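Only one structure is covered here, and it is reproduced in the block below.
For this depiction, one protein chain was excluded, whereas all remaining protein chains were kept in their positions.
Chain lettering (A and B) follows the sequence in which the chains are written, and residue indices restart at 1 in each chain.
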Amino acid sequence: MSTEGADAGDAGDAEDGFIELDGVEKVFDVRRRARGGAGAGAGGEARGGARRGIGRLRREKHQVRAVDGISFRVPRGEMVGYIGPNGAGKSTTIKMLTGILTPSGGRLSVAGIDPSRERTRLARHIGVVFGQRTTLWWDLPLIDSYRLMHRMYRIPDARFRANLERCVELLDLAELLDVPVRQLSLGQRMRGDIAAALLHDPAILYLDEPTIGLDVISKAKVRDFLRNLNAERGTTVLLTTHDLTDIEQLCKRVMVIDHGRLLYDGGLAGLHEIGRSERTLVVDLEQELPPIELPGARPVRTEGPRQWLAFPATESAAPLVARIAADYPLVDLSVREPDIETVIAKMYVDRSAV
Amino acid sequence: MRLYIAVAAGGFRRYATYRVATFAGVFTNTVFGYIMAYTYMALWDQRPRLGGYDLPEALTYVWLGQALLATCAMMGGGFESELIERIRTGDVAVDLYRPADLQLWWLAVDLGRAAFHLLGRGIVPMVLGSFVFELALPADPLTWLAFLVAVTLGVVVSFAIRFLVALSAFWLMDGAGAAQMALLAGLFFSGMLLPLPVFPGALGEVAAVLPWSSLLQIPADVLLGKHTGWDLAAAYAFQAGWAVALLAAGRVLQSVATRRVVVQGG
Partner (left out) sequence: MESRAEGASAETSADLPERWIPRSSRRAAVRDGLRAYGLIVAMWVRSTMTYRASFVMTALGNFAVTAFDFVTILLMFAHVDSLGGYALPEIAFLYGTSATAFGLADLLLGPMGRLGSRVRDGTLDTLLLRPVPVLAQVAADRFALRRVGRLGQGVLVLVYSLAALDLDWTPVRVLMLPMMVISGAVIFGAVFVAGAAFQFWAQDASEVQNSFTYGGQTLLQYPPTVFSKDLVRGVTFVVPLAFVNWMPALYVLGREDPLGLPDAVAFLPPLVAVVCCALAGLAWRAGLRAYRSTGS
């Protein structure tokens, strides 16, 4: 724990671990009958843990390890993707990082603060955006929500004005400030929410599904803004999402969690390797033919004269292409890089097979 | 018909899942029953035959009120908030194109709910009340049966009123105002505050012929054996008459509303 004395507010010196987790655990006691869901709240998380830990269960109190010993460090100014399937423990982790939940074990420090002990102090240094849950005031003009933040966070006037101006400009909010929030579109509301989370200059921004349900243009706007925020302000960003394009476009580093454990922590490229993923060769033939059978390639899909063949990402495509060109009436072909979605899906499959 | 039975069963099951809420409701009904019973005792202590009831009958009336409060939805709180919400959001258009009839559908749901509330929230407070107070509960099973018929008719009348209230949301900005008026009228004219015969002069006479008397006053009088023979038939006819009239009004309003939805394209 090197950050003990680090000042959370405006300290410019980049510490190694701005966010630090050391063997963090969260164990829930779940009382549940054999039949039916766990109910609201952390139900999603609990289900994941239950599947892993206990399997078929009786109608007794049992323990669910929603987060099962996670350790990582995020330096100041990094933008990290935090992904995993529903119930993997993502939001439990975020809730511990924000101080909402008290961890059952391990050590946790965010900007030098122990979140669960000093939740309200930490609140001044973090911003949180929930994609599916607005914190804006439904019936009031957007600007009113910002004015509330101004006073609730006791943001100095000048700083508030500057931050608001900047957000309004970059997030294109000028026209929306006087519109009641209920009249905003989903994309507009999301931009409004992001601005609301940033008015107090948080050093860390947690984003939970920030692009969910948005159209392509809104997604692009949100991503541009986040990239800019991270680059110019050095805001540390932790992003959970189902839309892996978010990760591909924004994050150099990604962490994959499942069943409460960290499966992967590293760069995007490394994720591809770890996934032992395959590349795909898309072949257009002159006519419809039965799937091409060749050693070192695996037919994936056939659609009329077009066929998809998977081959190991570590191999070169050249020999395979030569063989096909020799044996089949070839019109066109292209090589597709593995998309991250497939890689991660494969990781989950591999892991649960173990 | 089979469809509506299934819908009613669904309504029953849905409320049956709220176990803690049911327990909490029973608790509240019991507490209010105790408080009201004592105030009635103070009143009947001075006027022993007030409204034609003796004290055990008056106390039975109190506990019946608690038992039927949720069942006959005297304070609202059934399907109507959901229907109003569907009208407000326009989802009701989907319901109107369904093969099932809107009014019958919701009636089935509400009957299912009422059946659960009668069992789940009606019986326990009554039993608890009978431990502490001397009640005038009939021994004759036929009286209980007659009572159940009256309660069923009461639920239908209550439904018909609330259906009208909910449909008003087609024309009013939000149904809150109409629902509120209905709540006030229901509480006052059902006899929830005091038995209607205790209301002074003309107020009591007017209250007795309004539809809300079907919700508590009539079922209670049936259980207390105040209506027998032809008098019982007349009481049923009164309830059924209001039920038919109000359901018919609901149908008219529903068809007007349907035309409106169709014209607006949903």
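The rule we apply is simple: contacts are C-beta pairs under 8 Å (C-beta built on N, C-alpha and C of every residue); 3 or more make two chains touch, one makes a residue touch a chain.
Quick caveat: nothing in here was measured; it's all calculated off a predicted structure.
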The chain left out of view makes contact with A, B
Touching residue (missing chain; options A:70, A:88, A:101 or A:333):
A:101
Sort through B:43, B:96 or B:119 and give me the one touching the missing partner chain.
B:43
Sole touch to the unshown chain from B:9, B:31, B:100 or B:123: residue B:31
Missing-chain contact, candidates B:99, B:141, B:200 or B:229, resolves to B:200
Among B:15, B:188 or B:242, choose the residue that contacts the chain missing from this document, as touch is defined above.
B:188
Touching residues on chain A - with respect to the absent chain:
4-10, 28-29, 39-43, 92, 95, 98-102, 104, 112-114, 116-121, 123-124, 126, 128, 130, 133, 135, 137-140, 144, 148, 151-153, 180
Across the whole complex, list the residues on chain B that are touched by the chain not included here.
18-21, 23-25, 27-28, 31-32, 34-35, 38-39, 41-43, 46-47, 50, 173-174, 176-177, 180-181, 183-184, 187-188, 193-194, 198-200
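Quick note on the criterion: only the chains that are shown with their structure count from here on.
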When the C-alpha atoms of chain A and chain B are each averaged to a single point, how far apart are the two points in Å?
51
